[in-house]
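Missing here is one protein chain; the remaining ones are kept as they sit in the complex.
Coming up: subunit A.
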């Protein structure tokens, strides 16, 4: 152990300015990194608006120079603190430059101008299936309840029926259609309906993940209920009135439920049958489309809630109800399916 020691320890070299690349590298670029870090910290703490114009212009340049510093440091330097620091700095800057969503207002604008209708159009097949399922279920519900009124209680819960069952008299049923409740509770009722239905729509979308099976059940149940109610009102000569009562908000609400079901189907089918894409990629594409449609249905359900809670209680004439319901339906169909130009503008 002592054989090499004396020579090794007595030697001292005179002070040298710089020994390694990392030191030179730090000295040359540290100012740029610090400025970038300062700017990124300001954006993180407040927003990009906190920056001056010259800082904004400098930001991409500083980011690229930090990135190239990182690439060089990885290859030529062994100073781990330096490399880790640059990795963290570049990652933070990257997410501020590339990863941040655009402003809420412009996202909202794009959503209504193009993203929502485009997403709805792209799931037209699923929409058609959900619509046919609803209609079929409504027919089945109607036939079942007409054939054997006891089916009604199997389909519709007591809480939802509120006395509107096959044994009710025509007069009491008529009252439920045309009676206006206390004006005070209307808005509250509308708000309750909206939040309740919107939650159901979100479920219909999310449950699509289980290959769409729970979504099918939800859609079918919705249709069955509609058919069952129709079977209660129609034999008493109130069919026309009931359809008007349902239609004023139902065209919007049913459309929204069908769309959110369709969004669920899209996810379920994309996961079950990804086609040429990888399953993961198919799920991601379907998830984004579905979420856009689903977010839109929340808006539709808000409209439906207003129509149901306020419009229906104040408009009691059958024909006006039909007119409003049909106008809403035509409006939605035109909005979604009218062909448009590339930028969401309707061609002249």
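The rule we apply is simple: a residue touches a chain if its C-beta (ideal position, glycine included) is under 8 Å from a C-beta of that chain, and two chains touch if they have at least 3 such contacts; residues count from 1.
What we mean here is this: contacts and distances are computed from a predicted model.
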**OP:** Would you mind picking the UniProt name of the chain not drawn here, from "Phosphonate ABC transporter, permease protein PhnE", "Electron transfer flavoprotein subunit alpha", "histidine kinase" or "RDD family protein"?
**Re:** "RDD family protein"
Subject >> Residue of A:62, A:267, A:304 or A:328 in touch with the missing chain, whole complex considered >> reply: A:267
Subject >> Hidden-chain contact residue, picked from the options A:198, A:256, A:300 or A:328 >> reply: A:198
**OP:** Write down which of A:51, A:67 or A:315 is the residue touching the left-out chain.
**Re:** A:67
Subject >> Among A:48, A:315 or A:329, the residue in touch with the chain that has been omitted >> reply: A:48
Original post:
For subunit A, which residues touch the unseen chain?
Top reply: 1-5, 7-9, 11-23, 26, 30, 33-34, 41, 43-44, 47-48, 64, 67-68, 70-71, 75-82, 84-85, 87-88, 90-92, 94-95, 98-102, 104, 107, 111, 115, 119, 184-185, 187-188, 190-192, 194-195, 198-199, 202-203, 205-207, 209, 267, 280, 283-284, 286-292, 294-295
